[in-house]
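As structure tokens, the structure follows; a few thoughts come after it.
For this depiction, one protein chain was excluded, whereas all remaining protein chains were kept in their positions.
What follows is chain A.
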Amino acid sequence: MSGRQPVRLAVEAVRYETDGHTLLHGVDLTARPGETVGVVGPNGSGKTTLLRCVYGTLRPTAGRVLLDVEDAARLGAKGRARRVAVVPQDAAGTFGLTVREVVAMGRSPHKRFWEQDGPDDDRRVAEALETVGASGFAGRRYDGLSGGERQRALVARALVQEPGLLALDEPTNHLDIRYQLEILALVRALPATALLVLHDLNLAASYCDRLYVLAGGRVAASGTPAQVLTEDLLAEVYGVRTRVTTRPAGAAPNIVYLPLDGKRAGGGRIGPAGQPAVGSW
């Protein structure tokens, strides 16, 4: 990756409303150039909405998103795509494009519409495919891949985009544990700032420099994983009991989830809002 410099991201008092609902109530977030920042929080807390405001698919109702000194809302689609690459949760069917063709799409922001890919582009695409371990299925149809293979192809597409900021929405979603670790290690190693939405708190703790915990469209806590992922905070935000250990001292916190309210771990059905359903069976 010989691309652009890592971007400094600043989300300032971003508010997002749709259909009379407020999904984000003034969120502040920063990421220094090259930093890997995780966004965690329960379902519906506004993680994906925040990410979409950052990469420009949603326009904040109030507040702004700065990429270095530029207001993201003022950049055109192409200018934004040169700075920010997105790994979405999943991409819909592509009419039978091959994996290589899907990955090569990542070169588009750097091209004129009528420009063809040259040998240099082909080399970058081949490198990215190799990096994510997708060379073996590069000639196959994207539509025919498993979820994990698709995810790796989308990561490769983001890599050839040479972004200053990489935005990833659940990048480990369909992946085997081995690929989860590889992709996250790769994201950390890239010379780009990274903003990730993650479900798995232990992975977030291991791979992110700092975390933001969202709850109800607000930042409930932010800081290093050790500062943020405490038993009290997890109880408050997620409604779960945990045992958090940090061993050896200074390592990433490790979270063990405890059964809800002393009910049997495997037997209790989970009701709304993470509470055990009452009166099951």
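Just so we're on the same page, a residue touches a chain if its C-beta (ideal position, glycine included) is under 8 Å from a C-beta of that chain, and two chains touch if they have at least 3 such contacts; residues count from 1.
Keep this in mind: contacts and distances are computed from a predicted model.
Looking at the choices "Iron ABC transporter permease", "MoxR family ATPase", "FMN reductase" or "Serine/threonine protein kinase", the name in the UniProt record of the chain not drawn here is "Iron ABC transporter permease".
Contact with the chain not shown here comes from a single listed residue; of A:7, A:72 or A:102, that residue is A:102. The hidden chain makes contact, of the residues A:8, A:80 or A:210, with A:80.
Within the full complex, the residue among A:18, A:57, A:146 or A:245 touching the omitted chain is A:57. Think of the hidden chain as still there; on chain A it touches residues 55-57, 76-78, 80-82, 84-86, 88, 91-98, 101-102, 105-106, 108-109, 111, 113-116, 139, 141, 143-144, 161.
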